[in-house]
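Left out: one protein chain. Kept in place: all the others.
Lettered A and B in written order, each chain numbered from 1.
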Amino acid sequence: MSALEEKTKAVSDGGGFPTLFFIIGLSLSLIVGWIIFPKLLYSKKQQPFDFNHVLHNEMVEDCQSCHFFREDGSFAGVPKLAQCVDCHMDIQGDTEDEAIFVNEYVIPGREVPWLVYSEQPDCVFFSHAAHVKAGGMDCKTCHGPIGQSTSLKPYEENRITGYSRDIWGYNIAGIKKNTWDRMKMDDCSECHVQMDVNQTSVQTEKGACFVCHK
Amino acid sequence: MKKAADHTKPKRYGMVIDLDKCTGCGACMVACFAENNIPFKKDESEKLLSITWMRVYKLSNKKKYPDTDICYLPRPCMHCEGHEGHSPCVSVCPATVTDYSTETGIVSQIYTRCFGCRYCMAACPYHARYFNWWDPVWPKGMEKMLSPDVSVRMRGVVEKCSFCYHRYQRAKDKAYVEGRTDVEEEEYQTACTQACPARAITFGDLNNPKHKVYELKQDPHAFRLLERLGTNPKVYYVSSREWVRKSGDNYLKHEEPGHIATKH
Partner (left out) sequence: MKIDRRSFLSLGLGVAAGSVLSPLPWKLTDDLSIWTQTWPWTPVPKDGAVHYVHSVSTLCSGGCGIQVRKVDDRAIKIEGMEGYPGSDGKACNQCLAGIQKLYGPDHIQTPLKRVGNRGEGRFAPISWDEAMSMVAEQLKKLRTEGKSQTLGCVVEREYGTIPQLFKRFAKVYGSPNFMTMPSYLDGYEQIFKIMQGEEAIPGFDLENADYILSFGSGLVEGWGSAPRMFQANSLWKEKGVPVVQFEPRLSNTAAKATQWVPINPGAEAILALGLAHVIIKENLFHYDFVNRYSARFEAWEDGQGTEQKGFKDRVLDRYDPRYVSRVTGVPSSQIEKIAREFAKAESPIALCGRGAGHTPGAIFEFHAVHALNGLVGNINRKGGVWALPKPDYIAWPEPALDEVAKKGGDTPRVDGAGTETYPAASSLTHRLPAMINDAEESPIQVLLVHGANPCYCLPDTETVRAAFEKIPCIVSFASHMDETALMADLILPDHGHLEKYQDVPAPEGLSVPVIGLARPVVAPLYDTRHVGDTVIQLAKAMGGGMADSFPWKNYEECLRKTLGQHWKTMEEKGWFSPDFSGPDWNEAFETPTRNFVFIPERYGKDTEEAGVSPIEVEGDPITFPMVMIPFDHVRIAAGPVGNAPFVMKTIEDTLLRDKDIFVQVHPKTAGKAGLEEGVLAVLSTPKGSAKVRVHVYDGIQPGLVAVPRGLGRGSGDEFMADKGVNVNRLIGPVEDPVSGLNAAWGIRANLTIA
């Protein structure tokens, strides 16, 4: 056999291996992409201590009892220590979290450094008033059933962007089943287009950037 | 889900600045710097590199002593409407950074989108746009004075006056919480208007006959800068002095200001 023939043969003989290698490559990268990458991409942080929404919900009227609007129209977001101390001057119950709260925060008068799952980047101006008051939306639409949670999940931070995982959503493929699964700009604009909100941009003939960006 | 809030009537926010009253004190500039987190550096005397969303220019009639006269002219962004919102900067921006809103008539600038090509700066005939050649630096401790209402910019992006748009947003929030949909004239005023100790600046909706600017812009002594370029700016000036009015555009000898461009 000439050298050329030998080579041809070798190629045709090796027919099974390229497929195998293809499959190996495919599965490797699928594993990396779907399982390892998300693990690497997000760092996990624990909240300073646990919090039970259900327990508190029983004692107050609704979400806005703690997450309220200020008189000037701005939204207070996560409650400040001052709101909590009325009840939590002394340790209530016997959980370890309660002890941490009272001893480390209430007594020294330190604000709790909560990690906010829905924290948007600095370039975003989000008006709660426009959505809740004017738009009549409920909290759940964006925040999900967080009011029914009995403990706080770990806060996951994207190592590249520094954003909370809740912005992109927990589904790494970015697929959402519920309105509250993702909080990206596309999700905002999807709704804005549907509701015909502020579609006043001359450039895009869609939503004007300034409505939500600063 | 309920239908979103009622659309309020389209507004065209604008200003009328009385140059007879303006004393050139610079309070508008200082108020603007503080309101909008404008950076400051050791040397700000090279004015091409000094970021001043609001800048007070000094005009002169160029006559000899003792007939010399000077006049100050505060220059914010003119928020040009151009033709149907196609203002000079909006039409050249390749990144949809700058945009014209038909709701407010405000020309926006989204810093995070900007990649610094500076086409808009070349297009703007008013020098109202500024480029961040450096990252802003606040001496230790001074970052405490930054307002959360306005994003801090970085090097490589263009910025300009926003008519304190965040104040509009805040005013709207207040209105919503109080069960209203619209913002009253006095609820939305720019920082410079609020600060002007001569009360030379009046701000409001040029479309709204109830707003003071509606009446003021029709003053026979009102004019706009470089009107003949068709930029259709929303900042009007009033001056009783003819040479000042003439400084607002380039006129031939026989031309009279005010007779050329049609008023909008």
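The working rule: a contact is a pair of C-beta atoms (placed from the backbone, for glycine too) under 8 Å apart; a residue touches a chain by one contact, two chains touch by 3 or more.
Here the structure is a predicted model, which means the values were calculated and not measured.
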{"item": "Omitted chain's touching partners, listed by label", "value": "A, B"}
{"item": "Residue of A:Cys63, A:Cys123, A:Ile146 or A:Met195 touching the missing chain in the full complex", "value": "A:Cys123"}
{"item": "Residue among B:Lys9, B:Lys64 or B:His254 that touches the chain left out of view", "value": "B:Lys64"}
{"item": "Contacting the left-out chain in the complete assembly, out of A:Ile24, A:Leu55 or A:Ala99", "value": "A:Ile24"}
{"item": "Subunit B residues touching the omitted chain (full complex)", "value": "18, 20-21, 23-27, 29-31, 33-35, 37, 40, 42-47, 50, 52, 56, 58, 60, 62-66, 68-72, 112-113, 135-136, 138-148, 152-154, 194-200"}
{"item": "Where the unshown chain meets subunit A, residue by residue", "value": "10-11, 14, 17-30, 32-34, 37-38, 41, 70, 72, 74, 76, 121-123, 158, 160-163, 168, 172-174"}
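As a convention for this text, only the chains that are shown with their structure count from here on.
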{"item": "Interchain centroid distance [CA atoms averaged], subunit A/subunit B, Å", "value": "37"}
{"item": "Contact set on subunit A toward subunit B in their complex", "value": "69, 71-74, 122-123, 125, 127-130, 133-137, 141, 192, 195-198, 200-204, 208-211, 213-214"}
{"item": "Of subunit B, residues touching subunit A in the complex", "value": "1-5, 7, 10, 84-86, 90, 93, 96-104, 106, 108, 110-113, 149-152, 162, 165-166, 169-179, 181"}
